[in-house]
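Here you go, one structure.
Note that one protein chain of the assembly has been removed; the remaining protein chains are unaltered in position.
Right, chain A next:
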Amino acid sequence: MQSIINRIENNQFWKFHGGIHPPEQKFLTTNKPIRSLHLPEMLIIPIQQHIGVAGDICVNIGDQVLKGEALTAPSSPMAVPVHAPTSGTIEKIALQVIAHPSGLSELCIFLKPDHKDTWRERNICADYKTLARNEIVHKIAEAGISGMGGAGFPTHIKVDSKPNIDFLIINAAECEPYITADDLLMREHSATIVQGVNILKHLLIPRMVLIGIEDNKPDAIASLKKATESYNDIHICVLPTKYPTGGEKQLIRALTGKEITSGSLPIHQGIVMQNVATCFAIAEAVIHDTPLIKRVVTVSGQGLEKPQNIWAAIGTPVKDLVALSKSLQAADKKAIIMGGPMMGFTLPSDHVPIVKTTNCVLVPSEKELALENKEVECIRCGQCADVCPSRLLPQEMQWSAKAKDHAKLKELNLFDCIDCGACAFVCPSHIPLVQYYRVAKAEIRQQELLDLKAEKAKARFEARKARLEREKKERIEKQRKASEARRAAMEEKSGEGSTAKSAVAAALARVKAKKAQGKDVIEDPREAAPEKDTQKSQVAAAIARAKAKKAKAQQNEPVSPEENSVHPDEQVEAEKKSTDAGKSAKVAAAIAKAKAKKANSTKRDVETSETNKADDSKKSAKVSAAVAKAKAKKLQKEIGAEEQQPTPIPEVDKKANVAAAVAKAKAKKQQKEVGDDEQQPSSKPEVDKKAKVAAAVAKAKAKKTARNVTQVAVEKESMVEELQSEETTIETTTEIIVEPDDKKQRIANAIAKAKAKKQQAQPIADMASSNEEELPKEDNKAVAKKARIAAAVAKAKAKKQQESN
């Protein structure tokens, strides 16, 4: 280490491998001062101008911003903000072609200057040494400083490294032809640059500060020497001019003799390097609180009338700078190169803005461009290997790059290539070697990204597969456990002697039994069968009712043998039918009821209480029944001596029920009071008029015909004959029920016919027979309608009879 320091102090430096001496062309601009700041009509500020990530935009369109105000806020340590280079209005935030060889667009903030150049509030720091280390680093970060030599690495990260380094190297080499921006800056602002160096010294505490400068800038060397007179630890190291001395690794090698090995960074060897322009920006930021909003740009080339260095605001379109320097070229032939002739790239458009890393805009004349040099076959001369500053084998790399042999390229350390272009410069075959390397590098990077992505995708796919497998297992396990639990529960239950189902059934039966007990009805335990189905239970209930009635009848009075014999038969029939469907069940219930009524008819005083017991759930049915009962009672009173009319229909529409009852009552009244064929108009408003009238008319007519034809009953219809032969209506109904089609209507018909016949058979109005009159009822249909239909049918029949007579 000491030997190195001694050597440096004696100005004995090292040599890096290779290097070239291209025509410098610096004379074009080196003798002119830096042109003062020029503001264009519109500033286009790309939100990312450095290596890393872009900050978040913190202004909106239409905002008024002051000079030096931050336009983006860094969201990560690798982000640096961009600032408004002057005061003005944010016109738009849009995609714009940026300074990139691809010519692709990126997000830019468009700022329209108001030409007032109003500064935001600034806090000038007289003595940076009073500031804490992290405060200075923060100030550098806030000022948006990134390396101004070309790469654009965020400076605050570089200066925040562990202090007590060996060497702080200030890169003032500026080796590339044409460019004189740093030269001019050093000549004009050496004091500020030295301030910046002192700040870096304060932060990094190096053993030595070396300013590396090529010997082709005597004025800059002189002004720097003057500025550093009072600082013993700052060494101005004048190096022989050779391209690319300004390369980081090359300058380190030349100044300290140290090799930065492939893949390592200078900081690993205790070295930090900063560009002179960056030092200037650091001083401005820390002392004057001025963010990085302008920089010196060399606008040069023989295609310009006035090549010069210009202070350009960040975001100034290249077009404006070229216009300031008066382009000699025709607009359509203009080729503009951003960066130097060795490492720059041709711009896709002259609207591209100047960014923090732009040090040169080159407008070459046609003879400078030398595009006529055609690439020919490599002659294996080996000159490229001789000049390569990274000691690579450009010729071999070229072959591998053409063959896209990425593995071989990596073996040849392609990524140590600094794109300096020395190999291409010396190539006698005019092979654009650097272009091949650039393509290969981009391809390899892309491939690495894809590999990384594939690796990630594979990991995720595998993780998903494992998860699905696990979930499947868990599910199967869960199902198995559940089924086991079920089985266990079942076994437990069966051990007790009854299944859950039977328990429910038993509970139901108990409830039924209780209900029956409460009504003092003898109930067959068989009838409380464990049936879940409500329909079935309804049927059962109907049967039970019928039985109960029968039992009652038997209790009260001995029944005639013929009736007794009928009952059990029909009961069986009804039971059979009840098993099929709800309809038939209901019909069965009706039959049962009818039977019960018949039984009732033998005794006079039986009440209608049996209706209640029948229904299990339907309230409305009960209500309707109650209403019907009330009506019937009323009628009883009206009629006086007549026997009562039970209307034990549990599940019928109220209106129909009432109507039927009223109609019946009317008919009876007519029979008794009038005794002739006069018809009484209906008068009760609360009942269904039509049904009532129809029923009344039907009955009246029937009676009339009955009276007219006493002896002969000529019936054409077989059904009517059948009915005639029998005394009871019930049997006919049951027969009809068997047939599935048009059941209801037929029942109605049959009943009506039966009625008519009966009346025929017994011309004198018999009260007992009227008891049997009943309209068939259905619960879940529009019963009123059906009743009407029935009545109409009855009427029709009666008329027919009349006619036949």
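To be clear about the criterion, a contact is a pair of C-beta atoms (placed from the backbone, for glycine too) under 8 Å apart; a residue touches a chain by one contact, two chains touch by 3 or more; residues count from 1.
By our rule, contacts and distances are computed from a predicted model.
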Message: Considering only the chain that is not displayed, what protein name does its UniProt record carry among "Ion-translocating oxidoreductase complex subunit B", "ABC transporter permease", "OB-fold nucleic acid binding domain-containing protein" or "Multicomponent Na+:H+ antiporter subunit F"?
response: "Ion-translocating oxidoreductase complex subunit B"
Field: Candidate in contact with the missing chain, chosen from A:K32, A:R391, A:K458 or A:K481
entry: A:K458
Task: From the listed residues A:A73, A:L265 or A:L450, report the one that touches the chain absent from this view.
output: A:L450
Query: So which of A:V376, A:I476 or A:V504 would be touching the chain we can't see?
result: A:V376
- line: Per the whole complex, from A:S161, A:S365 or A:Q435 the residue touching the absent chain is A:Q435
- request: Quickly run down the residues of chain A that touch the omitted chain.
  value: 98, 100-102, 104, 106, 371, 374-377, 432, 435-436, 438-439, 442-443, 446, 449-450, 453-458, 460-461, 463-464
